[in-house]
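Missing here is one protein chain; the remaining ones are kept as they sit in the complex.
In this document, chain identifiers A and B correspond to the written order of the chains, with residue numbering beginning at 1 in each.
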Amino acid sequence: MNHTGKNVVRMTNITKTFGTSTADRNVDLELYKGEILALLGENGSGKTTLMNILAGIYFPDSGTIEVQGQEVQIRSPRDAFQLGIGMIHQHFKLVDVLTAGENIVLGLPGPLYVDRKEINRKVQELASRYGFDLEPEKKIYNMSVSEKQTVEILKALYRGADILILDEPTAVLTPQETQKLFNVLRNMKEDGKSIIIITHKLHEVLAISDRAVILRKGENAGTVDTLSTTQEELTEKMVGRAVSLAIERPQVPRGKEMLRVSELTCLGPDRGKILDRVSFSAYAGEILGIAGISGSGQKELCEAVAGLYPVSGGSILYNCQTSHGRKMENITGWPSGRIYQQGISMAFVPEDRLGMGLAPSMDMVDNVMLRSYRSTPGLFLNRKKPREISRRLIQELDIQTPGISTPVRRLSGGNVQKILLGREISNDPSVLIAAYPVRGLDIQTSYKIYHMLGEQKKKGTAVIFLGEDLDVLMELSDKILVLCDGKASKVMDPKEVSKEEIGMMMLHFGWTPRHQEVNP
Amino acid sequence: MNHLQKQKTGPVIHIVKRENLSVRRQWLIRGLALTGALLSGALLILALGHNPLAVYRDMLAGALGSPTVRRETVKIAVPLLITAIGVSLAFKMRFWNIGAEGQFLMGAVAAGCFAFFMYDRMPRPVLIFVMLVAGMAGGGIYGMIPAFFKAKWGTNETLFTLMLNYIALVLVQYLQNGPWKAPKSQFPKMPMLDDRARLSKILGVHWGWVMALVLVVLFYFYLTRTKQGYEIAVTGDSIHTARYAGIPINLVIIRTMFLSGALAGLAAVFQVAGSDYTITEGTAGGVGFTAITAAWMARLNPFGMLAASVFIAILERGSNKIQTTFKIPSSASEVLTGMILFFMLGCEFFMNYKLVNSRRRRENP
Partner (left out) sequence: MNTLLNLAAAAVLAGTPLLLGTLGEILTEKSGNINLGVEGMMFMGAIAGLSVPFFYEQLTLEAGASPSGTAGALMALAASFAAGAFGALIYGFLTITLHADQNVTGLTLTIFGTGLGNFFGEYLGYQAGGYAALGEELKSAFHNLSIPGLSQIPVLGKLLFQYNWMVYFAVILALAMNHFLRRTRLGLNLRAVGEDPAAADAAGINTTRYQYTAVIIGGGICGIGGMYMSMVTTSGVWVHNCVSGYGWLSVALVIFSVWNPARALLAAVIFGGLTVLRLYLPIPGMPIQIYEMLPYAVTILVLIASSIRQRRENMQPKSCGVNYFREER
């Protein structure tokens, strides 16, 4: 790559604070014409904030931005795309009830009337130029994640973007879809576009980028040429010290069957089957990993087991301790309150932490007693024990908070998750369901969470772990299950399947690995 | 590049969030907002050709100037305060109960069944007690109707409760035109209450004011210390979290709306048996709406609502006074209340956000 080439973007000394926390401090970044630049950093290192500044979403507190050699002020996304900058956000910015074509032309100047035929023709043309498949008349809410991503990219290209920013574009894609995306990105690079890809996956940096800029805790931590670097160097720069990337997987003997789900069927809002005869068992001392592209029924599965989603068929059995010893109790259709009242200690860490797991504007004490406030007698609340548990959790899990009476929504994502997970394991669950427990967390916190899950397993808990990152999922889990379109595969040993095979199973239900086809 | 030249320069006012504003600053901002509202009111008075100072002074005199008017002011404040506590329970749950007006009327009608027709069949303390219970039941059950539909199907409660106001009003009109019409009256109106159905006085005002003060303390503890109060707060904060926590949401919604309506009904009994001594179309007289204002001004804090209710009562009493002195229509109190709440709503912004001139900061980072 020719480094002395023309730089198309140059950000200097960018600082951005939110309230009391600083997201970026004096960060510099340069992008050259026709290159793919990886912006690497942990969650919370300020990379998305930096790119949002370039895309006009945030306005920097200080620092300068030059585009094509001219100093500019980017005050809105409109300013950004007039400068040829397009960003594909991690949470897509598409209007659900409109069609792909309508989303693509949204907000553009043009004649008074919208000529849908003409738009669809132009979109189709653009799509075929870069090798995308797209139906311009399809409504966004009927689209899969990767289709939505295609719309986002086309939207940027349609606006004549020659600087493209992609925020964690592979987070929700299968390995196959990722390959396809990378091919498209290479096509665009050939076409003279300059691309920034935000990621925290090292192998992707090595696979696609020409250079990598690394951020750590909101500051520059180095710039490297991809050809002359290694995963270890990148990690060290990203985390600030050498870390081992291996996830510990303590081996403990498999215990009793704690949860048995058989033929579980649930209906979605449109009366279609969102879960279709799903069966599996979870055993004490084992982590069961569940993979699947987003929206395959994971959320409904967790919620159905936790008594939060209506079940229309099949059964859920739970291994309970009763006065007559242990027995498999049928808890199908029990609401969450009843499950708790029957003394079943099932812990559930939901995907939406502040929207479901915690009451965001309440303090830590009130959140810690969320599941147990009923267990004390009388009409009045007893905050004594929750207060003690809160203090203990702050100590044990190293939770950063101004105090136990700060509303939890003021805390950072990692600390919020520690409170949630801490509360859930504080009453010794026999089954722990954790949905995407490390989403949005930095590496250190993520490893702490993996460690906590491992500890639970050692204590004899049956852990069900839903993850997005297949590498982690396969390393951490003792058994693995793939959900595809509401149907479950059989339970597999992660040592006996490859990541690519899991990827195929995520896309096509019933696909079975045939080892001769896998690359040697 | 053409668009590069179009870039504007010059100061950029920029909004950023702020956290942890000191309590003193918060009160300062609220004080400024109140002053701003009163100044806007002064401008309106000035535009009508009166001296704002004289008008405001007359309002104060009309509301607090003598023991007689002070008692009248308290009589306005009592039902307002009790109703405000009622609506605040629903609001805490983010249930938009704007039907307090109707719940108030239904409470009045329910109490009226006993006050008009059974006053001679039981001893006075029993009668009063029964009236209070009936009032609460009437308002409470009327409040439960929209709550039931909200819980079951998520029916829009804002409009539902509002429509129930009109239906309650029509019911009162029906009663005063027909079944409950005063026997000897030429006009469609209900009779006056028998002495036995009227409340006794403490310090010159019916004892409802003592009850109102007790309720302030009671509901402060209800909201902060009891399990039911906690359930209301969790449900209001995030309905999914409440479901996750195993809180029986439907029960909480219906129970809380019963309480909310019951308080409005209770307030109505004090209004009817302590102040009006009859029921008319104007018995509620907008108290259901003013209560919302009082609750919101106080940020749903019962002690704050005490202050807000007294304040609004002063405005209302004062407006009656200036109507006679200056011929300024008494609807002035609604206009002023509206302005104050506008300013209060606006000033929240300055507690949560601050304005930054980003250009200046860019130059001296």
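Rule of thumb we're sticking to: a residue touches a chain if its C-beta (ideal position, glycine included) is under 8 Å from a C-beta of that chain, and two chains touch if they have at least 3 such contacts.
The structure presented is a predicted model; accordingly, all values stated were derived computationally and were not measured.
Asker: Could you tell me which of the visible chains the hidden chain touches?
Answerer: A, B
Asker: Of the residues B:129, B:174, B:221 or B:303, I need the one that contacts the missing chain.
Answerer: B:174
Asker: Quickly run down the residues of chain A that touch the omitted chain.
Answerer: Residues of chain A in touch with the missing chain: 18, 55, 57-59, 76-78, 81, 87, 89, 92-98, 102-103, 106-108, 110-114, 141, 155, 159.
Asker: Going by the touch rule given at the top, which residues of chain B touch the chain that is not shown?
Answerer: Contact residues on chain B toward the absent chain are 15-17, 48, 96, 98, 149, 153-156, 158-160, 162-164, 166-167, 170-171, 173-174, 177-178, 289-290, 292-293, 296, 327-329, 331-335, 337-339, 341-342, 345-346, 348-349, 352-353.
In this text, only the chains that are shown with their structure count from here on.
Asker: Averaging over Cα atoms per chain, report the distance between chain A and chain B in Å.
Answerer: Here chain A and chain B have centroids separated by 45 Å.
Asker: Going by the contact rule at the top, pick out the chain B residues touching chain A in the complex.
Answerer: Residues in contact with chain A: 1, 3-4, 6-9, 12, 14, 16-20, 225-228, 230, 233-234, 237-238, 240-248, 356, 358, 361-362, 365.
Asker: Note which residues of chain A are touching chain B in the complex, please.
Answerer: Listed in rising order, the residues of chain A that touch chain B are 13, 15, 17-20, 59-64, 67-68, 70, 72-73, 75, 79, 82-83, 306-308, 335-341, 348, 350, 352, 354-362, 366, 370-371, 373-374, 379-381, 410.
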